[in-house]
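Before I ask anything, here is the structure I am working with.
Only a single protein chain was left out; the remaining protein chains are all shown in position.
And then subunit A:
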């Protein structure tokens, strides 16, 4: 039995997991030194066989998939078996290209045609390239890219997971996720938390762990242990059981030990999330990210189309609150119908409300649809704008929201400038909500998508805590409530600090609500305020976390 080996990553989705490793193979590219085929006709036989292998494996997956996935997989199998594709590859083989390059070339010929057509046709390029990558793997005799098929509960390990890959994972079989890249706020991390699968990112050399090796992971501490000692697995299991028991003993609205109410809300990104979160013990939605609903749309959705989607999102929450963030496109989330062209620094460019200022008709259509859906469902709908920097912007947004008949307007506080002048900015609206992921990115000048800068993006950075404190003080002066809707609200220790700094609501991945509810229930408001002071006295992020962990109530730290 090989010795246990422990490494540390960043825990991004809570819970512990234990199981054999399944490695996600990276996309396969043709080798640079591939020789020209000695016999192009024989090579074409190999290429056709590779394409047939891909078609068959897609059909096998289709047979086991649900209706929607089944149709997509069947159509993709048709692409693999396409005579035109094989013919194009044959021409390239006769022109002296090796089999892998011939497949890649044939795929790109069609990809270029589809991209030129645009819209829905252009979206098929992903499927086409996926077929190409699989066929190249087959012709080279290397593992197919993507998540392999497996039938025992396993820990999925990858360099990084594409959002589509994460979203299609089988929750019953994937007990945990480990990635070598990715970051605290990468979409993989957010989706894993939403799906309730324990996950650790930024784990060094994770992709080098051999397939089948047993691994234990802790999605809170970020600890990953290969060939773990049975006692460690047992200790993790015991702690998980203790945690389950402690969390199950609390329910209902969020409240500190001494009775201060702190609303516990969910972050959601679409109808499916809404239905799932609506059934849970939480007080509503603190962040409904609307752009996720439209990411695949080729043209701006109509008011009627949007109304229908919003109605389906609001319905599961009855009369509970739903805070809607208006379209936050640009930067890492480009939309086909709201693209203002490439920018040198998209994170600092025309995104969020700045995009709405350039394309006000998009915002007006969205607000109109939200107002209709709110009236029809009776939900307590509040609308907030992303990327607000100044009081003028806040006023401009609030006016448009009210003109459309919506009662409550707010702003996200994610730009340090807006945080420092929160009293002026919030004076124009009804509430504020701290987007701590972007606030950390802009405070520390570190790209959220850059995994290597994860340490700088740590929300425990004392500078980030100072900016949050300034924003909360401003909100207090303006007598406006300030919530938090970044991932940090779902960290039970940090949630206590945020409440101590003045946050009156916390919005997070729904799977994190129970542990945050428990954390609040064993601390008084005064204790939270003391933890906030202690955290801000620290010189480093690590020290801030350590100090709070040492001072927090044992009832909480025993289950973390």
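Note that in this section contacts are C-beta pairs under 8 Å (C-beta built on N, C-alpha and C of every residue); 3 or more make two chains touch, one makes a residue touch a chain; residues count from 1.
The definition used in the following text is that contacts and distances are computed from a predicted model.
Asker: Absent chain per UniProt: "Serine/threonine-protein kinase RsbT", "Transglutaminase-like domain-containing protein", "Sugar ABC transporter permease" or "Phosphocarrier protein HPr"?
Answerer: "Phosphocarrier protein HPr"
Asker: Taking the full complex into account, find the residue in A:47, A:102 or A:128 that is in contact with the omitted chain.
Answerer: Considering all chains, including the one not shown, the answer is A:128.
Asker: In the full complex, which of A:8, A:61 or A:74 touches the chain missing from this view?
Answerer: Here the residue in touch with the unshown chain is A:74.
Asker: Any idea which of A:18, A:114 or A:396 touches the chain not displayed?
Answerer: Of all options in A:18, A:114 or A:396, contact with the hidden chain holds for A:114.
Asker: Tell me which residue among A:83, A:171 or A:205 touches the hidden chain in the full complex.
Answerer: Per the contact definition at the top, the residue touching the missing chain is A:83.
Asker: Provide the residue numbers of subunit A that touch the chain removed from this figure.
Answerer: Given the touch definition above, subunit A has residues 71, 74-75, 78-79, 82-85, 110, 113-114, 117, 120-121, 124, 128 touching the missing chain.
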